[in-house]
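Before anything else, here's the structure in question.
A protein chain is absent from this complex, but the other protein chains hold their places.
In this document, chain identifiers A, B and C correspond to the written order of the chains, with residue numbering beginning at 1 in each.
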Amino acid sequence: MVMVNLILILLVGGVLALLSERINENMPRKIALGIVVIDLLYFLNHLLAMPEFNQLQTPLVADPSTWIMHFKADWIPAFGISIELALDGISLLMVLLTLVLGAVAVSASWTDVIVRRGFFEANLLWTLAGVLGVFMALDLFLFFLFWEVMLIPMYFMIAIWGHENRGYAAMKFFIFTQASGLLMLVSILALVAVNHSATGQWTFSYFALLNTPMAEATSHWLMLGFFFAFVVKLPVFPFHTWLPDAHTQAPTAGSVILAGILLKTGAYGLIRYAVPLFPDAAMEFSYVAMALGAAGVVYGAVVAFAQTDFKRLIAYSSVSHMGFVLLGVYAWNELALQGAVMQMVAHGFSTAALFMIAGSLQERLHTRDMREMGGLWHFMPRMGAVAMFFVVASLGLPGLGNFVAEFLVLLGLFKVDPWMAVIAALGLITGAAYSLLLMQRSFQGDLNPKLADHGLVDFGGREMLTMAVMMVALVGLGIYPQPVLDFAEPVLQSLLETTP
Amino acid sequence: MLEITLFYVAATIALVATVMAMTRTNAIHALIYLIVSLLAVAVIFFLIGAPFAAALEIVIYAGAIMVLFVFVIMMLNLGERGDQQERQWLQPKIWIGPALLSMLLFVELLYVISALEGPVSATAVSAKEVGLSLFGPYVLAVEIASMLLLAGLVGSFHLGRRYLDRGDLEKEGE
Amino acid sequence: MEGLNVPLNHILLVSSLLFAIGMLGLMIRRNIIFILMSLEVMLNSAALAFVAAGAHWGQPDGQVVFMLILTVAAAEVAVGLGLVLQVQKRFKTLDMDYANRMRG
Partner (left out) sequence: MMFELVWLIPFIPLCSSVLLMLTAGNLPRLLIGSLGVGSVGIAALLTLITGIYFMAEPVPFELTLWSWMQVGNFAPSVAFYFDGLTLVMMSVITGVGFLIHLFSTEFMDQDHSYARYFAYLNMFVAAMLILVMADNLLLLYLGWEGVGVCSYLLVGFWYKNSANGQAARKAFIVTRIGDTAMALGLFLLFTELGTLDIQAMTTVAKETWQVGDNMPLIACLLLLGGAVGKSAQLPLHTWLPDAMAGPTPVSALIHAATMVTAGVYLIARTNGLFLLAPTAMMAVAIIGIATSLMAAFTALMQSDIKRILAYSTISQIGYMFLALGVGAWTAGIFHLMTHAFFKALLFLGSGAIIHCLHHEHNIFKMGGLRSRMPVTFWSFMIGSAALAALPMTSGFFSKDQILLQAYLLPGMGPYFWIAGLVGALLTAMYSFRLVFIVFFGKLNIEPDRDTGWRMAIPLTVLCGLSLIGGYFVIPVQAVFPPLSDEHPALWVEYISILVPVIGLLLAYLIFHSRQLRVDGIVDSKIGQLLHRFWFSGWGIDWLYDQLFVRPYYGLSTMLKSEPVDAMYSLIVAINQTFNQLLSEAQSGRMRWYIVSMVFGLLVLISLALQISPEVL
């Protein structure tokens, strides 16, 4: 029930935020922040009350009673559709990440959004609800429902509060994710049908659908359906082109959620569904997937290097970083998977922070074009220092979370395919190139004389607090990642056992 | 034997009259040919043992409906200018393609029909039988037809009234 | 009235020809009056086919359908001619290619 409540709080909170706009237009953001924090505290409170989170017990993939939490209620029994939610270590990490970044996103929208604030915050909360649903649902029908739920409010956020080219970006985002989601729906239905013909039972439950016997060709096609939905979301070269547009045009809070959380649903889907449901097919496919991942790492970095738009550059860096996740998942050994999970968390923080910085710059300068920036450190040393921190985090400085992630992925990958690791490692070099260029063009370099009369204000208390949260998180992940690894470890162990 | 000859004569008249009707440039001339065609079809009906249908064909089709056309054409008052325009529109380059299509369709129909064998029945179907059938199994169709007529009535009234109103108004404006 | 031995397919042949001619008219004419006339021809040819088939089987159903067709034709002409009047009023022409905007 806790899990249902988590989602309900956000859904209802969204309605409250929407309505509260009529009382006072500053109310919605306060309510939204309150709701997310309450949700987070509620979750933590409940977790801490549980005896050791069932940690000592290794969860069996196919047996929900060994998971940390499990909830099941009938919904449409005729088709075997139920409201089935469950939580294991990975979902837990993702839920925590979602809620923390949700709060960050509300903070990012604090002064950024000025029209129809109520509806904005409502959309934000509803997206979060959808994401939580995606991370917790283990009924495939319900999963698909949440997959769509998180999409539509996000579409509104881009289409209504986005920047100059928002209509195009929102539509592109929508069509890409929708089309790929459709493939997944087809796969889900086909999988259920295959399972029905094998067992005579209609069920959408993940636990029942694992180990569905099917012909080799069938499993290949169904796996591809899931794969496409997830890699488009991730996004992976060459399905990434929606991302630079969507990220660039979205309002700051939207970018934060999009980059910080929404992309992770793709990675989560790969780990949770695409591989365990079709272990043989996925393992045969792994070489292609890894090649795509490596290509994405390099391609994203090269393209990022040429960008002049601050947000676009970060967006391409996401393409590059998410390539590591794909590599990690399909290398499919413990090291690489841990790296992938770690990358999901660490990238969530680092990119969210960079997007917030981009948003702050846009708010102050009314441009994202780096050719019109330069020497900003002089005016805003705090922001510059923070930006420097996250830039070096994103280029993988050891001691920060992203390094642990990338190192583990590459280490795991090297065992499987050394040459692929060599190609992906090029991303470390090219990553440094674009990251430092970002810093150079915006905060360093020659002072742009036009900027002096903008009355630039440095980061204030609220912004520094938000940033501090993420900086502490990244440093923590970098020098003592063990808690995160421990949460994921038993899950990954049992997932690894699902494949031959 | 006479009847058979009569049938072929009627059929020929119907076809020729129809072709004439379709190719006239003057609407009234076309209409007259059409009436001739309809009458010829009525003869065919009569010959194949459907006297009731033949009567209706003459009374309603050739009588009522065609007269309606006449009225409207008279109201429109097309004149010589209309004829010229029609002649212009009837260039071979316009009709050659459609004619080909129609030919093809006809060939297909021919192909389908050619398989059918046998003469039409010798006995006539009387009006009584038709009536019984109409108000027996087909009563629902009759109801629907009546609704259709009602709709047509209302529709034409509506369209026609607006035409008249506007016309009146414009006349007043002049 | 004694029936006679007209072969069914000859009647249907006539019907088909009428239909084809009507259709040809439908396709080549631009004047709405002629279009309506062509429609009448086509309806009539269908009616002929029905009646012939009914006569072939000695059943009244063919004539019943003929009557339904008649109703349809009547209603269609009533509305159609009403439209003709409107079209003439609005566009000062009966050319249907001109009146292709689908709005008044």
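Here is the rule we use: a residue touches a chain if its C-beta (ideal position, glycine included) is under 8 Å from a C-beta of that chain, and two chains touch if they have at least 3 such contacts.
Quick caveat: nothing in here was measured; it's all calculated off a predicted structure.
Enquirer: Which visible chains touch the chain that is not shown?
Expert: Output: missing chain touches A, B, C.
Enquirer: Consider the whole complex, including the chain that is not shown, and state which of A:L8, A:I114 or A:V422 touches that chain.
Expert: Final answer for the missing-chain contact: A:V422.
Enquirer: Who touches the missing chain here, A:L8, A:A73, A:A306 or A:V472?
Expert: Counting the whole complex, the residue in contact with the absent chain is A:A306.
Enquirer: Which parts of subunit C face the unshown chain closely enough to count as touching?
Expert: 23, 26-30, 35, 96-97, 100-102
Enquirer: What residues on subunit B make contact with the chain left out of this view?
Expert: Against the left-out chain, subunit B lists 97-98, 101-102, 104-105, 108, 111-112, 115.
Enquirer: Which parts of subunit A face the unshown chain closely enough to count as touching?
Expert: Per the touch rule, subunit A residues meeting the hidden chain are 237-238, 240-241, 244, 299, 302-303, 305-307, 334-335, 338, 375, 377-378, 381-382, 385, 388, 392, 397-399, 403-404, 407-408, 410-411, 414-415, 418, 421-422, 425-426, 428-429, 432-433, 436-437, 440, 443-447, 479-482, 485, 489.
Keep in mind that, in the parts below, only the chains that are shown with their structure count from here on.
Enquirer: Find the geometric centre of each of subunit A and subunit B from their Cα atoms only, then give the gap between the two centres in Å, rounded to an integer.
Expert: One centre to the other, that is 70 Å.
Enquirer: How far is the middle of subunit B from the middle of subunit C, if each middle is the mean of its Cα atoms, in Å?
Expert: Centre-to-centre distance between subunit B and subunit C: 5 Å.
Enquirer: Starting from the mean Cα coordinates of subunit A and subunit C, work out the distance between those two points in Å.
Expert: So the centroids are 65 Å from each other.
Enquirer: Please list all residues of subunit A that touch 2 or more other chains.
Expert: Residues: none.
Enquirer: For the complex, give me every residue of subunit C touching subunit B.
Expert: So the residues of subunit C touching subunit B come out as 1-14, 16-25, 27-31, 33-34, 36-38, 40-41, 44, 47-48, 51-52, 54-64, 66-68, 70-79, 81-86, 88-89, 94-95.
Enquirer: Please name which positions on subunit B make contact with subunit C in the complex.
Expert: Interface residues on subunit B, with respect to subunit C: 3-4, 7, 11, 14-15, 18-19, 21-22, 27, 30-31, 34, 37-38, 41, 44-53, 56-57, 60-61, 64-65, 68-69, 72-73, 75-76, 78, 82, 85-86, 89-90, 94-95, 98-99, 101-103, 105-106, 109-110, 113-114, 116-125, 129-130, 132-134, 138, 141, 145, 148-149, 151-153, 155-160, 162-163, 166-167.
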